[in-house]
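Note that one protein chain of the assembly has been removed; the remaining protein chains are unaltered in position.
On to subunit A.
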Amino acid sequence: MLIYILRRIASAVSVVIVTLVASFGLFFVAPTDPAGTICGQRCTPERYADISASLNLDEPVVQQVGDYLKGLAVGRTYHSGGAAIDCDAPCLGYSYTLGQPVTKLIGQALPITVSIVLGGAVVYLIIGILAGVVAARRRGTYLDRLMVGTSLGINAVPYFVVALLVSLYATFLPHSAYHPLLENPLTWAGGLLAAWLTLGLANAASYTRYSRASMIETLGEDYIRTARAKGISERRVVYRHGLRAAITPIATIFGVDLAIQLTGAIFTEAMFGLPGLGVLTLRAFNQYDLPVLMAGVLVGSVVLVVMNLLVDILYTILDPRVRLG
């Protein structure tokens, strides 16, 4: 098990490095002109050269990749117009449009996104799985049809409509804002409630259907009949025997969903004015802030790889037949 995890981590690191190098190539070797974009329309050749040098764009690409990786590992120093800027490890570069080290920007944005996504996940997992189980047990009844219909309806309308409904009708919620968790957990949760509710409701719709389908399949299994034949309560049959098995495929979907949401919660962040990772990378995209974009790619690939690893490890806990090796 331990060897398996170590091997997976090693392969995860190599995946991240390959992603990094590939995106580095795309961004920096592509026929674009980052220095020119940063410099703007009224650009003097001196300023252009200065920007090129500070971004190390005048060096060979291989050298640039090497510098970047070195910066990640041990930190590096940027020189801009004679001034030296220290960038401590893990150095993700320096954002010239914001004038800040990228690591610091990511460090500010990541907790916001993680807070939004994990809180939202709690909401949609609880609502979605419970609703799915209830619908599966009442399969074919009006309640079941109502739940499936509502779920399809929520999925059919654009995400921002859900957000709009939450902000229009859930006016009793505290004003949406980010306060660090460690300062005051209550204000932290309060400021994120609206975002959690939006993300939670929108995704609960899908999870209702996943868990309904998984539960219906599980409840038809022979071992559920065996459980009933023992004379245990129906509640125990459904939740201990049924849900226990039905949850495994949901865990797979959840792992992937979580990774996607962590890198793509732009809608939620933007609509509720929470400056998370999505907002940061979107701004970087518009302003051609390459170091920030690169960091976005890096964080995204790390998140994806880590989530996959976690799902695989979770699988061995959920299903005793799965043995890693």
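The definition used in the following text is that a contact is a pair of C-beta atoms (placed from the backbone, for glycine too) under 8 Å apart; a residue touches a chain by one contact, two chains touch by 3 or more; residues count from 1.
In this text, contacts and distances are computed from a predicted model.
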The complex's invisible chain, by UniProt name, from "FeS assembly protein SufB", "Glutamine amidotransferase type-2 domain-containing protein", "Peptide ABC transporter ATP-binding protein" or "Ferredoxin": "Peptide ABC transporter ATP-binding protein"
Full-complex contact with the absent chain, from A:D33, A:D58, A:D88 or A:D319: A:D319
Residue in contact with the excluded chain [from A:Q63, A:N184 or A:T226]: A:T226
Absent-chain contact - pick from A:H79, A:H175 or A:R244: A:R244
Where the missing chain touches subunit A, by residue: 221-223, 225-234, 241, 244-245, 318-321
